[in-house]
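Note that one protein chain is taken out, while the other chains of the complex remain in position.
Note that the chains are named A, B and C in the order they appear, and that numbering of residues resets to 1 at the start of each chain.
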Amino acid sequence: MKKLINEPEGVLNDALVGFAAANPDLVVNLEDRYISRGPTAGKVALVSGGGSGHEPLHGGFVGYGMLDAACPGEVFTSPVPDQMLAATKAVDGGAGVLHVVKNYTGDVLNFQMAAELAGDDGLQVESVLVNDDVAVENSTYTAGRRGTGGTVFVEKIAGAAAERGADLAATAAVAREVNDRSRSFGIALSANVIPATGKPGFELGDTEIELGVGIHGEPGRARGQVSTARELAGVALDAIHSDMPLSGDVLVMVNGLGGTPLIELYVVYAAVSEWLEGHGATITRNLVGNYITSLEMAGCSITVARMTPELTELWDAPVQTPALRWGR
Amino acid sequence: MKKLINEPEGVLNDALVGFAAANPDLVVNLEDRYISRGPTAGKVALVSGGGSGHEPLHGGFVGYGMLDAACPGEVFTSPVPDQMLAATKAVDGGAGVLHVVKNYTGDVLNFQMAAELAGDDGLQVESVLVNDDVAVENSTYTAGRRGTGGTVFVEKIAGAAAERGADLAATAAVAREVNDRSRSFGIALSANVIPATGKPGFELGDTEIELGVGIHGEPGRARGQVSTARELAGVALDAIHSDMPLSGDVLVMVNGLGGTPLIELYVVYAAVSEWLEGHGATITRNLVGNYITSLEMAGCSITVARMTPELTELWDAPVQTPALRWGR
Amino acid sequence: MDTSAFQAWVHEASLLITEHASRLTDLDAAIGDGDHGINLRRGFQAADEMIEKSESETDTPGAVLRTVGRALISKTGGASGPIYGTGFRQAGKALGDVTDVDAVLLGSALEAAFNGIQQLGAAHLGDKTLLDALGPAVTAYQVAVEDGGDIVAATRAAADAAERGLAETIPMLARKGRASYLGERTIGHEDPGAASTALIMRALATVAAGEAS
Partner (left out) sequence: MDTSAFQAWVHEASLLITEHASRLTDLDAAIGDGDHGINLRRGFQAADEMIEKSESETDTPGAVLRTVGRALISKTGGASGPIYGTGFRQAGKALGDVTDVDAVLLGSALEAAFNGIQQLGAAHLGDKTLLDALGPAVTAYQVAVEDGGDIVAATRAAADAAERGLAETIPMLARKGRASYLGERTIGHEDPGAASTALIMRALATVAAGEAS
């Protein structure tokens, strides 16, 4: 394992020190382990969090128009309730706090405990679950679908709603609407290596790929063979389309998993936009780049959200975070 | 080789199609192979270009406050004079065109021919050479230092000067000043694979790294052993410091070469900021992320520029490009 | 078992988990995200330290287990942090402030742990989770006690049953937690949480038998 780190156990702390130095306008609490922009009086606050290794998610999305705080766990390990509680208290502006939770057992349980503790302390907390990954089948009998790329859309759009003054129930409703309208599918060309173990999560042959991967280095739903970007985009979009028929205005993200060069993401985006055009959907907004990664995994995920004019307006609203900025 | 591409020969074209679809506000000329934002009357235009595989450089820096056009060559191969000439003509707003050229024999010769052809056609063209890489020794007897991370600084700051109305000579002077004040050093943990060959540019053992690499998959100046981020940052900064003593206000970029996760770049940034603080320099501005990459190479480069208040003001000026945006 | 025996259990469990951390992580890499051993080592070491430091708050067996539960929740993260944390907290609550725990009371505590985890995580037996080790362990414990066994015999029966339960997770298809994303591909692997539960039950039997290190 070759990584630009000091000691494997210190990765998260060192990265937070670096993040703090690079973003002097944000508050990084190293003790309680959260990143925040402080409270905004009267505004609903958005708090998210999850395992580290997905950067820029979530810390890179803290700032005007998006999150108020992010709680980074150890690499690929959900954060603990203490962090979430501390962050929730730190950003509560009196209008309540929305927890944006990716649907993983660990994230769900830890956020649930944090919400209970916050409730005990008199805070008003709502939670919204992101579960956009269509690669997970039979989801009613299992832990359900994972939260992946749709998280970026939920955090951006609900963040804009909160910034505009939506109350807690309305902000939560927007977040749930975005989640309901978003679907993702991921493809890995290589595994990643967790610093603490130093070993790849799975081994792939020279021509093998993993179809339907999440963002934690776990193997995918099925193993496949290397193929063209066009075909792989088709596999991902077929899966999405058969779950949620695509038409009308869509917001699309072609997201790099961490080890894939941007030039390839543009090749994929070309294929995605060709496919969608062929199926009568219109891409009105897009993101191409590394937004929710899986350490150095090579591959990409494709996320599509069916948009309404209102959601597009919220998407376009100003955002000023380390990783996403426009409009102000 | 596993890549998200269609045919190796079509990578550049496919990526440009994708880039065009993703950036409807920019003009992508597939025939002549350039990306532009069209001419701005009365403004000095900045044209850059170079081999592809370094994305977001240069196409991702076309937009308000930065480049007017970018000419992407084949992967790691300088573009041809025809492209540069077409781009130069396309963005000339009557105030002359500045060619920002990274110091590689191929880039220099091709841009030189383009400038001659443009001159023959009555256009006013100046060229500025970026050569910030301190890893290249004995540079007076060779092709000279490479242009690497400093290019991002030159394009941003000279772009801001042009946007503010600086004339061609003044814009070129700012660009040269930024180059003179910038130094870079790169470290690779793995090689990259050019789509057309499908083979890694070099082979590294499990604990080997390349010190002083450029951005084209060529081996570095020396082979080293894996070490902590802190030590590697020290190696890079010592090399920079012994070439250009660092003190006062500095602009710093910790740049991912394409295959290194962002969390590691923050770990490196923590080490860089600790080192600089210890040496009495003050980081006033920074970039942490993938800005000038080398396909999927794992590793990073560190670029430091000694700033003046005027240069910092130009750095802060609004910029609206796919890869860099703030202030408007 | 008195307070110090429960403290010894935590210490022994922490040692066992630390010793087997990389095996637990490897099991998790196969069907999860490869952090189970790292998570639990961090959590149990923190719990063990907290027990050593905060003597006043851990002066009964119940207090020890409740403190362990809180420590696991605060330091572990992942799915296993809240799950094991809840298990220990519920067990601790079941012990009340009794200072010397007999075989029957320990049985109720184990059952409370099982029920707490079941309620929190909504998993069923056969879903390939740590319940598939803990469930058989609790049952075997109670059968042993009903058959007149003492704490030593009953905890040994529980530990043996947890290990058999672990083996029985191999052919199961995961329906809960991260492994459930892999569907069919989880068949043929031990569940990492069941493996750590087997270690924790083994630690209990060892301590009860007075053989702890």
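By our rule, contacts are C-beta pairs under 8 Å (C-beta built on N, C-alpha and C of every residue); 3 or more make two chains touch, one makes a residue touch a chain.
Just so you know, these numbers come straight off a predicted model, no measurement behind them.
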The chain left out of view makes contact with B
Tell me which residue among B:T77, B:T151 or B:S273 touches the hidden chain in the full complex.
-> B:T77
Residue among B:G10, B:G93 or B:P219 touching the omitted chain = B:P219
Checked against the full complex, the residue among B:G18, B:G59 or B:G201 that touches the missing chain is B:G201
Residue in contact with the excluded chain [from B:H58, B:R146, B:R183 or B:R230] = B:R146
Footprint of the hidden chain on subunit B, which residues?
-> 51, 73-82, 104-106, 109-110, 112-113, 135-138, 141-143, 146, 194, 196-197, 199, 201-202, 214, 216-219, 221
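Rule of thumb we're sticking to: only the chains that are shown with their structure count from here on.
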Based on the averaged CA atom positions, which chain is farthest from subunit A?
-> C
Dist(centroid_CA(subunit A), centroid_CA(subunit C)) in Å evaluates to 32
Could you grab the centroid distance between subunit B and subunit C? Build each centroid from C-alpha atoms only and quote it in angstrom.
-> 54
Residues of subunit B engaged with two or more neighbouring chains = none
